[in-house]
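Can you keep this structure in mind? I'll have questions shortly.
One protein chain is absent from this view; the other protein chains keep their places.
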Amino acid sequence: MNALIHKFTGKTSDGEATLSERIFTSLKVATLPIFGIVVFLLLWSLAAKQIDTSLGKFPGPQSVAQEVVGLYNEHVAEREKADAFYERQEKRNAARVAKDPTYEPRIRNYTGKETFLDQIVTSLITVMSGFILAAVFAVPLGVLLGLSSAFNTAVNPIIQIFKPVSPLAWLPLVTMVVSATYVSDDPFFAKSFVNSVITVMLCCIWPMIINTSIGVASVDSDWLNVGKVLQLSPIKKIQKIVLPASIPAIFTGMRMSLGIAWMVLIAAEMLAQNPGLGKFIWDEFQNGSSSSLSRIMTAVLVIGLIGFCLDRAMLVIQRWVSWDKASAAR
Amino acid sequence: MKTFLNISDIDVTFPTPKGEFTALQSVDLKINKGEFVSLIGHSGCGKSTVLNVIAGLVQAKRGGVILKDKEVNAPGPERAVVFQNHSLLPWLTAYQNVELAVKQVFRKTKSAAEIKDWIEYNLKLVYMDHAMNKRPDEMSGGMKQRIGIARALAMQPEVLLMDEPFGALDALTRAHLQDSLMEIQDELKNTVVMITHDVDEAVLLSDRIVMMTNGPAATVGEILDVNLPRPRERLSLAEDPEYNHLRSQVLTFLYEKQAKIETVKRTKASPSSKKNDAVA
Partner (left out) sequence: MLSLKKLLISSFFTAASCVVSISSVAEELGYPEKEELTFGFIKLTDMAPIAIAYENGYFEDEGLYVTIEAQANWKVLLDGVVDGRLDGAHMLAGQPIAATIGYGTQANIITPFSMDLNGNGITVSNQVWEKMKVNMPKQADGRVQLPVKADYLKPVVEEIRASGKPFNMGMVFPVSTHNYELRYWLAAGGLHPGFYAPHKGDTSGQLDADVFLSVTPPPQMPATLEAGTIQGYCVGEPWNQQAVFKGIGVPIITDYEIWKNNPEKVFGITEEFAEKYPNTTVRIVRALIRAAKWLDENDNANRPAAVKILSQSNYVGADYEVIANSMTGTFEYEKGDVRSVPDFNVFFRYNATYPYYSDAIWYLTQMRRWGQISEDKPDAWYKETAAKVYRPDIYKTAALSLIAEDLASPSEFPDFVKETGFKPPQTEFIDNITYDGSQPNAYLESLVIGLKQGQKL
């Protein structure tokens, strides 16, 4: 129904709008956000000048812009250092092989610091891993809950109790359990990574379960009747009707949880000192140097930008896989 | 001649918070092979429930449905349903919607090439071969209902069940589809049970019209034989006295014998009555 209305209104405005109206609309779409950003930058730089902290003035747009360049240069310099590191290592390995032919040289990873760009990549990998892991658990569980009202009634109280818990509250428990159970001499994943991933997973899983189960439970009964008339087996019913029908709801849940996950990850990284953007901010706060505030402000903007991009990316994927185009607009 | 489809003295009740609601009581109906039967009645009289019992989607409390000497309790493709609002799966194209049904019914008996030909044949039958690769949201209501009919026909059912198939369409589209349906019926000679609340439609398409009393505890009121010669031509029928006689008989049943008392109330409570329509 919604789709119908959407389509209907869309059509008439397209058909009836005059050329000048359309130009005006597209101009509005293009200029208003730019106008908004310009006003924001002005207000920001004005306000920044008024705020004095013990670490100096609050960073304005210019100092953030400088910091962006600075952080990028730092990244390039660090990469050069890494290249030199590998070169030295190869020489050292060669010298050792010359002395001791039985030695099997190994290339060890660069041991230098993680740059801002590295931290961004780390955070993105962490959030996506936690998100995918959550989906692996949440979608089947949500389908089960949506299909069986008895199971739903039994499990729902537990979900409702855990859902409002901030994953940060879990963090100490996760950390302790991981360090007690995830023991290996040469672990494939670092413990800190596992901690962050599990924390992200814990926050993603609830919206996904709930939305999936609601989506599954509210599949159009006519479609289910089609399945009954065709005598589809339970697995085929899920595969051909239930899952495709619930995709809009599942994706709504996924988008919601990715947004929360990104917020929570930054906080978890700050709290647990796990590598990533959160740790970058915390380290800069601890440093208390004159450039710390502008670096933190840069990170804040980058976090926002990435959060926005993640949401847009989910929207694009949702539009692509979902049959209900209207649900993606919500 | 032996009864092909026997709806034998069925009662249907639904649980409600206020206790059991008796929707149907002692509905008894015998349908022959190749016969086109319409069920007509006011909204809420339970005609859709009769159809659902035949389809196996609703279980009778008493009595049962016998198709070709076998009792039916569960849904099955030999009783294909054309749903009121087409019920096409929106994530599949027209072709894929029909394919889902065809593959399910004929996966053991037909080769891949035969399946493809069969799907295309059925889409051609409803004049939808040009829209094979369209999704439901790219089609008009009439097109969607045609695909819905093609899907049901493609299952080669023993009985074709149609639940107000043209109810949601505008008058012109409805006429087109009715003509198409008659054309197909002339060729395939299916056994059809159709729900309708449109008197003209019932007279135009049916061999028999089953008129139902008002609920609760609705049942078969009168049965009217329609002996108009086929093929029927809607324009010439409009002048036909026999046609008009049949028509007035149905109208008399609906608006005199079973005049709905709530009709007065309905104007006041239109949103809720609309809901009732959908349920019926």
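Quick notes on this structure:
Each chain gets a letter, A and B, in the order it is written, and its residues are counted from 1.
Keep in mind that, in the parts below, a residue touches a chain if its C-beta (ideal position, glycine included) is under 8 Å from a C-beta of that chain, and two chains touch if they have at least 3 such contacts.
Remember, it's a predicted structure, so these values are computed and weren't measured experimentally.
The absent chain, not drawn in this view, touches the displayed chains A throughout the complex. Of A:K57, A:H75, A:K191 or A:K236, it is A:K191 that touches the chain left out of the display.
Residues of chain A that touch the chain left out of the display are 54-55, 88-89, 92, 96, 108, 111, 113, 179, 191, 273, 282-290, 292, 295.
The rule is short, and it goes like this: only the chains that are shown with their structure count from here on.
Centroid to centroid, with C-alpha atoms defining each point, chain A and chain B lie 50 Å apart.
Chain A contributes residues 3, 7, 220, 222-223, 225-226, 228-232, 240-241, 244-245, 247, 323-325 to its touches with chain B in the complex. Residues 55-57, 74-77, 79-81, 83, 85, 87, 89-91, 100-101, 104-105, 135, 137, 155 of chain B are the ones touching chain A in the complex.
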